[in-house]
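Here the complex is missing a single protein chain, while all its other protein chains stay put.
For chain A:
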Amino acid sequence: MRKLLLLSIVLFTGVVFVGRLFYLQVYDTSAAVQSENNAIKVVYDYPQRGHIYDRNNKLIVSNQPSYDLMAIPREIKPFDTLEFCKLLNIDKEKLVKELNRARVYSPRLPSVIVPTMSKKEYAYLGEQMRKYEGFYIQKRSLRDYQIDFGANFLGYIQEVNQSIIDANPYYQSGDLIGRQGVEQQYEDILRGVKGVKRFQKDRFNRIIGSYKNGILDTMPVAGNDLQLTIDAELQKYGEELMTNKRGGIIALDPSTGEILALVSAPNYDPALLVGRERSKNFTKMYYDSISEPLVDRVLLGQYPPGSPFKALTALIGLQENVIDTSERISCHGGYNYGGSKPLGCHHHASPLAMEGGIANSCNAYFATVYRRSIEKFKTPQEGIDNWKAHLKSFGLGDFLGYDLPIGRPGFIPNSEFYNRSYQYPKYRWYATATISNAIGQGEVSMTPIQMANFTAAIANRGHYYKPHIIKKIKGVDTIPTAYQQKQQTTIDPKYFEPVVEGMHGVYNYGTASTLKIPGIEICGKTGTAENYTRIDGKRVQLTDHSTFVAFAPKDNPKIAIAVFVENGYWGSRFGGRIASVMIEKYLKGNVTRKDLEQWVMTHSLEDEYAKPQSGKPFSINDGKKVVAKFLLEKEEDKVHKK
């Protein structure tokens, strides 16, 4: 027994120690993380972000050095705060606040005190810096915009937030990432790959050498430059035309699907989101819920297309063999389909065949054609689904697949949708219930870029290429194959010619005959879309949206365009004028129809936009119709009470 005491204690100790070692080294894995934090300093080497060029190789986005004033709180020696604040151009409270924040974050680690100072501010400060111990200047790279437009498709750069860091291990706190537009879409290409250097630290946080002799270190890979399909001149011109208006212009090259211009108005100067004023500017625009400058209306706005849709109705009618180009259909100021309210039409010659129907935008003609193409089938359900399949082949009712990070699918109803809304089979529904679709009203909606795309498909007589903004990745020299594949529509190419002729007629003798451009054969289609808003919870009609689609030249088209001006009244008023001069600008390089240009530039819609917000009764569509009667009554109440 006495022999066993020490023996058993020794053995017991051995078991306890091995158990403890197992716990510390194998079971509990937290030490590896802690030791990494302890002993390894990771330094990143950020490559320069790729530049962005327009289709004519004009530099539009490059980089500029920017300077952050950094401080390591415990190394700060007493200094002349007044002088320093003057140099930095900030007030003392701000400096004190930032220094306290830095101290709370860490007394030993650097914190940003004044971010993103310009070169000029830095030059002023640079030689004085030695007076201020504990402060230093850190250089980093910011975007430098060579243009003051195009912010909607360029996007911007911002510091990553926690959710991005959690989702993508590449990013560390403080890294920059592209947001919106091209910057987000081609982030990986523009960004390059940051280099990593690992250093061994000692217990005083000093670097004592490279970690594992640098075998884990990587070199930075520079970002690639991008060439966009955007024509900077055209884009700039478009934005100028859209001054004081809301809406968008989207121009495509039908032969390739390249986006020539992507104007969303109102827009903003991309430089507003760079530098010290960035967050102030961003907040201001973010909370502007009335003009919404951060919303890209071309990609996100879903509107009823209005009359331009008639071209599609005609094409489907021809493909389904329910109409030919010679049949004339009469219009008696509208189309009466047995409902209580006929589908009205404006004054024009009657009866009309297809070409004239398109040129004069006759509602009765297209209601007839639409109805026939649905009723050709045994059930309206089959008819609608067939109709939808044709439209889908034009890229409608679904995401278009372009290379920008935002978008909407638009809406093309199918039989399921109508079955649900009419409670089929409890109640039955017929083609006439959906008759508004014939003229691009009713349930149909699409984004302006979808309108431009189907216009391009018509211009190409039956096919399109997915719209895209990437022309070339420098150093790679190819673009994603998705943008090189021809998308064929379900309409036979031979049916396009009469529709193209009709659209040509729009310019020749139809609804846009005043907008002719000498020397260019333009095909177009006007559109006027009713729209509504809510004021005090009541549905109120506003002045119609002016829409216009066009392509030119008629043969071998080089540009297809969709213009959309909110509350611009009728199609040729704003939309048509803008489309015409944009086409001329692109094809000729200069504008001869100065009268059109002048009219657009000098006409503001700001008064129109102020109406619903004014709280006062107002009239729409050039005073013909006074809306919001309840507002009028409210006004009267006030008078009475006085």
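The working rule: contacts are C-beta pairs under 8 Å (C-beta built on N, C-alpha and C of every residue); 3 or more make two chains touch, one makes a residue touch a chain; residues count from 1.
Here, contacts and distances are computed from a predicted model.
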TODO: Out of "Molybdopterin-dependent oxidoreductase", "Peptidase M48 domain-containing protein", "Rod shape-determining protein RodA" or "Membrane transport protein MMPL domain-containing protein", flag the one the UniProt entry gives for the chain missing from this complex.
DONE: "Rod shape-determining protein RodA"
- [ ] From the listed residues A:G209, A:G344 or A:P493, report the one that touches the chain absent from this view.
- [x] A:G209
TODO: Taking the full complex into account, find the residue in A:K201, A:K236, A:R276 or A:K516 that is in contact with the omitted chain.
DONE: A:K201
Task: Where the unshown chain meets chain A, residue by residue - done: 2-3, 5-7, 9-11, 13-14, 16-18, 20-22, 24-26, 28-32, 34-36, 38-40, 200-203, 208-209, 211-212
